[in-house]
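All protein chains but one are shown at their positions in the complex.
Presenting chain A:
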Amino acid sequence: MSVELDVFVGNTTIMDKEVYQLWLNGYTVNDAVKVRIEGGVMEECEASAEVLLSDTMDQYRTFQMCERLLHHPAKLANQLLFQIPPDRQAMLIERYYAFDDLFVREVLGKKLSKGTKKDLDDVSTKTGITLKSCRRQFDNFKRVFKVVEELKGPLVENIRQHFLLPDQLARDYAAIVFFANNRFETGKKKLQYLTFQDFAFCAGQLINNWTLGAVDNMMEDMDVDLDKEFLQDLKDLKILITDKDLLDQHKSLVCTALRGKTNVYNEMEANFKNLSRGLVNIAAKLINAKDVRDFFIDLVEKFIEPCRSDKWTSIDMNLYLTHYTNSAHILDTFKHHAVWTRYMGVIKSCILRLYHD
């Protein structure tokens, strides 16, 4: 004796948020039923395990049928098969495209290729996120990437319009796409202390300031690539460390400004040249794609770690970077003010964001 067939179809498609989340999390039907039983829904509604199983299977089936629509969220509003209220549609999309920070940290900056997908079972074991869920999240990244890759115009806006995502989520996806496109290295041990949101913040800074779209949104280029011309110009900043006079002048200006205002003055003074070389070298090398990948490692190694070992506080850091940036403009022989501002603005906010434990 067995139930051979069991379906429930509502004119308005019924979707339980809780079950949807379990499905998204990659739980099997049986596991999902267990979770639901533990959640106490049974007592609440005088239901039996049998009823719960039937409901869960039914919901899972509905979600599976909806999944292909969720791949193209714009279709969800235009399809006729399921009658879903708009707010429900938004919920479905938002949750489908939501991702785990733990997971995204594992693939951030990696090429969204078949090879990476094959390694997802390792990611799954490492993070404790089910393989199914990992795959969904990975496929989402890849899908968004593929669509916006060829699109002109602002990245975040493109993602939001195309996938009907809320603003914050669209920004996160922009970061993921941006990282994947430029293949920033984020997996090194030294970078492990950083969260996805740290990187997303930096990505936002880079997208808004260093891409071609940032200067001229009429351009036929895209947001996902860094402004080549700008990277070229960055080489000119090298003068700040190659010209001995300029370097000393810069140092004295910063020291004068900071004297008595910080507890780590001595360390700062001692390290100034190293730190300045670090930052300017990063700038000069960005023209090479390979060095772009190491951008965050370099930032951490060349700047953040030395400061941290000297026990700078965030306030010290802010103070130093402000004066470091501003002093350069006062140098008489330094001509590259625009490039410097564009470069240091991003570097400053990135470092401030990344400078934590």
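In the analysis below, a contact is a pair of C-beta atoms (placed from the backbone, for glycine too) under 8 Å apart; a residue touches a chain by one contact, two chains touch by 3 or more; residues count from 1.
Just so it is clear, contacts and distances are computed from a predicted model.
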| item | value |
| --- | --- |
| Identity of the absent chain, which is to be given by its UniProt protein name, from "Histidine-containing phosphotransfer protein", "CTLH domain-containing protein", "Nucleoporin NDC1" or "C2 domain-containing protein 5" | "C2 domain-containing protein 5" |
| Of A:Arg95, A:His162 or A:Lys302, the residue in touch with the unshown chain | A:His162 |
| Residue numbers in chain A that touch the chain omitted from display | 1-12, 14, 45-48, 50-52, 54-55, 57-58, 61-62, 64-65, 74-75, 77-83, 85-90, 147, 150-154, 157-158, 161-162, 164, 217-218 |
